[in-house]
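A short worksheet on the structure shown next.
And now, chain A:
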Amino acid sequence: MADSPKETSKISNDLDTFPKLLLDHAKKRPNKDAIREKDLGIWQSWTWSKAAEEISALANGLASLGFKRGDKLAIVGNNRPRLYWGMCAAQCLGGIPVPVYQDSVAEEIQYVLDHSEVRFALVEDQEQVDKMLEIYDNCPAMETIIYDDPRGLRDYDKTHLHDFEKLQDLGREFAKENPDYLLQEINKGSGEDIGIFLYTSGTTGKPKGVVMTNNNILITARNSVKFDNLTENEEIVSYLPMAWVGDHIFSYAQAYVTGFCVNCPESTETVATDLREIGPTYYFAPPRVFENILTTVTIRMHDASKLKQKMFNYFMGVARKTGVDMLDGKQVTAKERFLYWLGNILVYGPLKNTMGFSRIRLAYTAGEAIGPEIFDFFRSLGINVKQLYGQTEAAVFITMQPDGEIFADTVGIPAPGVEVKVNDDGEVIYRGPGVFHSYYKNEESTKETKNEEGWVLTGDAGYFADNGHLKIIDRAKDVGKFVDGTMFAPKYIENKLKFFPHIKEVVAIGDGKDHCTAFINIDLEAVGNWAERNNVGYASYQELAGHEEVYKMMLESIEQVNKDLSTDSLMSKSQIHRFLILHKELDPDDGELTRTGKVRRRIVAEKYGVLIDALYNGSKDCYINTEVAFEDGRKGSIEATLRIEEAETFTPAPATKGAN
Partner candidate 1 sequence: MSPLFLNALEVILNGLMAGIMYSLVALGFVLIFKASGIFNYAQGVMALFAALTLVGFQTGQVPFAHLINAMFGTEIHHWGSGMNTFLAIILTMIVMIIFAWLLEKIVLKHMVNQAPIILFMTTIGLAYFMEGFGDLMWGADIKTMDVGLPSGGSIWLEDFTKGWAAEGTEYYGMYIDVLDVWAAGIAILLVIALTLFSQYTKTGRALRAVADDHQAALTVGISLRTIWIIVWSLAGFVALVAGIMWGSKSGVQFSLSLIALKALPVLILGGFTSIPGAIIGGLIIGVGEKLFEFSIGGMIGGATENWFAYVLALAFLMFRPQGLFGEKIIERV
Partner candidate 2 sequence: MFYRESGDFKTNYADDQQSFPIKLDRYAVWILLAFAFFVVPFFINDYWEKSVLVPFLVWSMAALGLNILTGYCGQVSLGTGGFMAVGAYSCYKLMVAFPGLNIFFVVILAGLITAVVGIAFGLPSLRIKGFYLAVATLASQFFLIWMFNKIPWFYNYSSSGMITAPERTMFGIAISGPSAPSWATYLFCLTLVTIFAFMARNLTRGRIGRAWKSIHDMDIAAEIIGIPPLQAKLSAFAVSSFYIGMSGAMLFGVYLGSAEPGEAFGIDKSFLVLFMVIIGGLGSILGSFLGAAFLILVPVLMKNIMVGAFGWPADLAAHLELLFIGALIMFFLVVEPHGLAQLWRMTKEKLRLWPFPH
């Protein structure tokens, strides 16, 4: 606390913390909208100066409650302006925001809050307050809960509870008595300070708290902003969890770096409509979301008149031929240009309008591989969707696709300032400004992941393709070997199959075996839709999954993938010989998937051991009885006899290189 007066009396010129950036925006663009929220029927907006005022009041309020440098503020709730302000307010006082996944159950939250010794929590509403109160006694450090929405909380015991607005009023009082306090605190902050804890959801074990300095986040954000020429005029819709590093970068860090506007949807159900209203210029979505949009488009177009369908299909063909090239800045003929122009009036423009993508300049997808058809669909419409490869420990960006060099099956070149290489084990590693500080209170893991030179293991297997773009194959630990020693990358095969719209989930089996087999989950929506159109009656998921025609459909897809795999020298061994369609959907409630929808291989292998055996012992069918958890928490069991089908495999063709 012994700072010299001249340091505390001015705003530091180096904008190395969020609060300093906030004050800078409040000065440079006071009347530009900083954040909006659809509430009470309209987009309530706050300019940068208004936001600065709100944040100051909140920070002063926190200060008046005794929030000190180094204290943690848990943030639990949907994307709402006040929760974002909470992040900045904590940072103003030198505190550390700890955003938590809002749909976590109380015990999960308890672990995070206890682990990070949270003293203060800013939560959205009654639902979250209830969770907090439930775990209150088990988190010894916890003192104060601040809630945004007072609805339903009238009769609660208010000993530990504070209303957001009342706290701001307290803060305004506090500011009157200590007018310089906040600015002093802000100026004490520096880029080296710890800025945030981001807890990774963690496929196995307890979540790990990734500690990030302000520099980690801000330098990475600045680099990416420059890479894609983002400006203060972008509009973004923030709908992904605040606890996820992506949202922290896209909706918080980049917004504070450039001064663009963040839009919070009214509720999770209205995201699509809200997106359509705002028409963002900059957008992020995991491949799943793009896939859902495409599925919806396809289904909705099925109901259109024949003529309209013809027109749609014709112009989508034109777009596939020309659109991607035009987006990549390649030469196209005048006729193609004209047809594309016509298509834009008749199809692409309106289509983008209904999806809310009319104004989109740049969209990113990451997290998983995206289907080439899906990727090309959006790009051919003129939507500049790009892939990036990243993770929490890197503050997102490891590789990015530069404009004009976009391929569906690679994830781009190293992001600015980041070095990427593949180590001897075939695992991708990187080093750069965004590399995390440490795992909180977990020296051991930190060391395991990050070596002394600052290289971080990604846990992903991959290689650089000839064009210098990184290609990710699978999780490094999931990559196995067939008995003959050739590489078996299940995820790679699964992804290829999952790109078919009627396949929802695939589990490829082959590690330690002599060939590859697979479980398949049908996509109930797509297959159900198909069944409806073809008058195939079914009473249950199980019945539909076991249908002759459905098996035939799956077989076709598998053989297509096999043919594709046979051309790839590395992968030709991984062709699927036998498969079955599972009688139930893999479900997080049954432990078969993670909450983020990734397959838990070990559990699946245990649970469906008999099926795996059946796949390899040549039997034609197999009986299984599975325990399931219903939505209301009851347990039950379903039994079925599953048919096993053989698929044709192809002899490896001489590899054709560079087929991107």
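The rule we apply is simple: a residue touches a chain if its C-beta (ideal position, glycine included) is under 8 Å from a C-beta of that chain, and two chains touch if they have at least 3 such contacts; residues count from 1.
Picked so that all candidates are chains of the complex that A comes from, given by their letters.
Keep in mind the model is a prediction, meaning the values are calculated, not measured.
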Worksheet item: For chain A, which of the options 1 or 2 is its touching partner in this complex?
Response: 2
Worksheet item: What part of chain A is in contact with candidate 2 in the complex they form?
Response: 33, 36, 41-45, 235, 276-279, 297, 300-301, 303-305, 308, 311-312, 345-347, 349-359
